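Note that one protein chain of the assembly has been removed; the remaining protein chains are unaltered in position.
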Amino acid sequence: MTLALAGSEAAARLDKSLAAGIAGLNPDSLLVKSEFLFDIAAFLKDEPGLNFNYLVHITAIDYCDYFELVYHLVSLKHNHSLVIKTRCTDRKTPTIPSVVSLWRGAELQEREIFDLMGINFEGHPNMKRIFLWEGFQGHPLRKDFTDGS
Amino acid sequence: MALKTELFVINLGPLHPSTHGVFRMLATMDGEVIVELEPVFGYLHRGIEKLAENRTYKQNIPFTDRMDYIASMSNELSYVMAVEKLAGIQVPERAEYLRVIMAELQRIASHLIAVGSLANDLGAFQTPFLYMFRERERILDLFDMVCGQRLLYNYMRFGGVSHDIPDEFLPALKKLLKHFPGFIAEYDQLLADNEILLARTKGIGVLPKKLAISSSASGPVLRASGVKWDIRKADPYSVYDRFDFDIPTGSAGDCYDRYRVRIAEMYQSIRILNQAIEQLPSGNVLNKVPLRFRPPVGEAFAHIEAPKGELGFYIVSDGSEKPYRFHVRSSILINLTALRDMIIGWKLADAIVTFGSIDICLGEVDR
Amino acid sequence: MEVGKGHVYSGAELDIHEGKMIEELKERSRDIIPDPDSWLTDELRQNILLTTVDAALNWARRTAIWPVISFPACCAFEFMGAAASRFDISRFGMEIVRASPRQADLMITAGTLTWKMAPQIKRLYDQMAEPKWVIAMGACGISGGVFKGSYSVVPGYNHIVPVDVYVPGCPPRPEALLYGIQMLREKIKRRKSFVEEKK
Partner (left out) sequence: MMQFAPQELLWSGNFWLHLLLFAGMIITFILLMVMFFIWYERRLIGRFQVRLGPNRAGPFGLLQPVADVLKILTKEDIVPSKGDKIVFWLAPIIALAPVFMMFAVIPLQGNALLVDLNIGILYIIAVSSVASIGIFMAGWGSYNKYSLIGAMRDVAQLISYEIPLVLSIVGVVLIAGSLSLNDIVEAQTVPFILLQPLGFLIFFIGSLAEINRTPFDLVEADSEIVAGYNIEYSGMKFATFFLMEYAEALTSSAIITTLFLGGWKGPFLPPFLWFIIKVIAVFSLIVWVRSTIPRFRIDQVMAFAWKFLLPLALINLLLTSMQVVFFQEASSLVIIISSLVIMAALILIWSKFFRLGGNSTGL
């Protein structure tokens, strides 16, 4: 059985310098500040005791006030999992650091989020629409999206 | 004297005989060799995730069918598991077994198509493909018996399955299982003893272990690269922990290993099915769920080992009848992440084979 | 092919071009193209010689229908099911599925059509040589089916290409497709290519 780490459990094992990046602890997830996201992700990946080498998926949710990004991580070695979340309040040009350099698997998923949710990922090698065509108005998964026709 | 040659751009797809649907590969070629490749998605993007936000939970089951339409049962299973996790619904034991039976039958059916169409991509004039289809029809007959549909079943429900299996089902399934290993062995002999097939698949489209993990590959693609990771074992769901089966893995991560892993997985599925039939308890198959079903506020992620990889559903509920967010962890889209690395530097013909060996279904890639 | 004049397009250029094409087509195809069946009730005068020639031609055309590959989604597997051993459309001489639209007669539009795909389908149809037919297979092909109302789905193939026969179902069983093909053959049977004059 994959052991799901609680937010507090993961936070306790984080490096001290990264403690400032924690924004909240949930029983099933760890909420981090978006500017610390990359550093914390890198730490989670490289720390031998945690070794989250496998990114299950990324998704984004539009809560109208803010966007929430959800990262599901798994360690194939230790068979435990962790959910980290981060938030982005800017609706006009939401920007989140990209984790492609850590996990290649994020490449297409970040493009998908950019396409459907309109969140820009800083440092992504090929940030452009994936499913919809160039010139499509709006981002469909946002709650305020209305179809032109 | 060096000849001056020119690169040219060629569009493989979106309607190409071997893109398995509508997928485009924008290939820059130097003669026969592909030097740059850009996969283009979205030709089947129907906006399922958005549409699902405007339908009730139950209405979304048919949508999941239409994602990976080769393996509908697996999609349904993953979705109903996510919602059950969200709402804390219990599933009767008999229903769990039926779900496992359906999911494993679906895995065989899906692998049959994967292997058959790989042979088609290799240029075998449809013969292996049609043999596979003949066997798949037998499995479709069983599904037809259970739910009256051949392709998109709409069989699973929150709290069980829509109805019990008819009396003729088990004898028919047993008959199929008896005959099936022989068929796979014969088929495998036809293909794997063929020198041309070996030459065309061995060492082609290699996905190294490190890249496979880093690019979040899953399913047979990951296992062919030598990673022993199967959700059924690593994070057992339903009643998979009661069955005895192995996880076949490859070592080289090439097209041939992916083919081998799929063939071996079919044998394992047959093993699971045999055990499931033996253990199948009697009883109720559907727990009552209120008609106007409203799960509590929260979120849930459930994942299963679908035929093509790890398929997950991430559902966010705001307490209403409709999901607030309906996200699919598409196994195939993520498996395609490393496509470019696997193809660049190889010839056009290899690109087609590599692409075919990943086993994709555009319904789930684009959603 | 001219060597030396080639320009290797970048991905971004192609994307922008594609986007323009899609928007244009979307603008143009708000209305449904009427089904090409008005001629079925037309009274055309033919003399006996022309009728005989027509009969022979129509026999050939309906006996040798070669489908083109245009299988976007789910229904493709029911088409393959129809093409495979059990239902076997090869009995009707239809097993030659041409990948090149130039040589095909029938487009079986098996699956949901999205706006991104629509220009390609339109192009495919335009590339087919006359006489050509279209079977809209499945609910998505007829009206968009369960996906009607989505931001990216074309509500029915008849916005893009004229459709001869509709086969309902989601997906239609192979038997239904075979019935649709029989209907198409009936339609071809009544086609009049040579006419003396219109009444």
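A, B and C are the chain letters, set down in written order, and residue numbers restart from 1 in every chain.
The rule is short, and it goes like this: a residue touches a chain if its C-beta (ideal position, glycine included) is under 8 Å from a C-beta of that chain, and two chains touch if they have at least 3 such contacts.
These numbers come from a predicted model, not from an experiment.
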**Prompt:** Considering the complete complex, which visible chains touch the unshown chain?
**Reply:** B, C
**Request:** Give the residue, chosen from B:142, B:197, B:231 or B:365, that touches the chain omitted from the document.
**Result:** B:197
**Request:** Using the touch definition up top, pick the residue from C:78, C:105 or C:164 that touches the left-out chain.
**Result:** C:105
**Fill in**
The missing chain sits against subunit C at residues 1, 56-57, 59-61, 63-64, 84-85, 88, 90-93, 95, 98-100, 102-103, 105, 127, 129-131
**Request:** May I ask you to list the residues on subunit B that touch the chain which is not drawn?
**Result:** 8, 10, 16-18, 32-33, 35, 119-127, 130-131, 134, 190, 194-204, 254, 345-350, 352
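As a working rule, only the chains that are shown with their structure count from here on.
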**Message:** Just the number, please: Cα centre separation of subunit A and subunit B in whole Å.
**Reply:** 25
**Item:** subunit A: positions in contact with at least two other chains
**Value:** 129, 131-133, 140, 145
**Message:** For subunit C, give me the residues that contact two or more of the other chains.
**Reply:** 116, 151-152
**Message:** With touch defined as at the start, can you tell me which subunit A residues reach subunit B in the complex?
**Reply:** 1-2, 53-57, 59, 61-62, 70, 72, 76, 79, 83, 103-109, 112, 116, 129-133, 140-141, 145
**Partner subunit C, residues of subunit A touching it in the complex** = 128-129, 131-136, 140, 145, 147
**Asked** Which of the residues in subunit C end up touching subunit A in this complex?
**Response** 12, 15-16, 18-20, 22-23, 115-116, 151-152
